[in-house]
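Take this structure first; my questions come after.
The complex is shown incomplete by one protein chain, all other protein chains being positioned as in the whole.
In order of appearance the chains are A and B, and numbering begins at 1 in each one.
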Amino acid sequence: MIVARRKPFDEIKGSVSGAEQVLILGCGTCVAVCLAGGEKEVAILASQLKMALRLENQNVRIDELTIERQCDREFIEEINTRVTVDDYDLILSMACGAGVQLLSDVFDHKVVLPALNTTFIGVAEGPGVWTERCRACSNCILGVTGGICPITMCAKGLVNGPCGGAINGKCELDYNRACAWAMIYERLQKLGKMENVRKIQPPRRHDLATSPALVIHKAYQ
Amino acid sequence: MEGEQEVVDYEPRLVAMLCNYCAYSAADLAGVGRIQYPSNVRIVYYLCTGKVEIIHILKVFEAGADAVFVGG
Partner (left out) sequence: MRAIRKVEYTKRLLDEIGLGSERLEFFHIAASEAPMFAETAKKMTERAKNLGPNPLKSDH
């Protein structure tokens, strides 16, 4: 899922100051799971802003709404059935960057501001801890590397590793960090697939990872 | 907005969020044992303080509480 974290409070407060009516819009999917932008976080931010702005004698009305997903028009269209978007002079989105952008496209006459810093695609390791696992390279090699992504985990993003600098399974750029390729060797050994590392992998297909990338499902081409 | 706060002698309003099994029993016992404690403390009772939500605490301050303590 997409992992994000809330922007510093002062930055958010500064971005809404001067507005009279603000809608804080949460997203109930990825950012809700990583405790950054779901219904609960919307309520906390709304309460904090109400108090902080009142202390500055700013009279701002702050409403809250959380929809299922902000990266899907179908769900965004639902917003107007629950609130009147034109009542607000500003929408503060607590979705990832994709959600903020689609919201800006749909309500292109409204100021839409991000309340989060979108950080990575990753997994939940335990309560409150997430790690990055995928850089969305468009040409997944996990099948060869035993399910460990060197593009994300190797500091150099090598597809043929390790480099010459790894020491005792640690990365030469940061000895606190495991060498991704050492992990891959161990995993492949466990899987009995050591032949995978004896083959030289072709260079990364940077041509596939166009920016901005576009996906059209075959059934819709 | 008031500039610097002059030291006023006022009666603060406190909210205590207490766990049924420990702190609330202690408060109860204080009542039964006639142990004096300030009458300006309002008690919110939880089955467990693990159920205290951040937003509950914020709402209490929004409503004007001067201080809050959670007891577990």
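One rule holds in what follows: contacts are C-beta pairs under 8 Å (C-beta built on N, C-alpha and C of every residue); 3 or more make two chains touch, one makes a residue touch a chain.
Please read all numbers here as calculations on a predicted model, not as lab measurements.
Enquirer: The chain left out touches which of the shown chains?
Expert: A, B
Enquirer: Would you write out the residues of chain A that touch the absent chain, in ascending order?
Expert: 9-10, 44, 48, 51-52, 54-55
Enquirer: What does the interface between chain B and the hidden chain look like in terms of residue numbers?
Expert: Residues 1-2, 5, 7-10, 12, 14, 16, 18-19, 21-23, 25-27, 29-30, 32-33, 35-38, 40-41, 49-50, 52-54, 57-58, 61-62, 64-72 of chain B touch the chain that is not shown.
As a working rule, only the chains that are shown with their structure count from here on.
Enquirer: Please tell me the distance, in whole Å, between the geometric centres of chain A and chain B computed from their C-alpha atoms.
Expert: Here the centre of chain B sits 38 Å away from the centre of chain A.
Enquirer: Under the stated contact criterion, what part of chain B meets chain A in this complex?
Expert: Residues 1, 53-55, 58-59, 61-62.
Enquirer: In the complex, go through chain A and note every residue touching chain B.
Expert: Result: residues 40, 43-44, 47-48, 50-51, 55-57 of chain A touch chain B.
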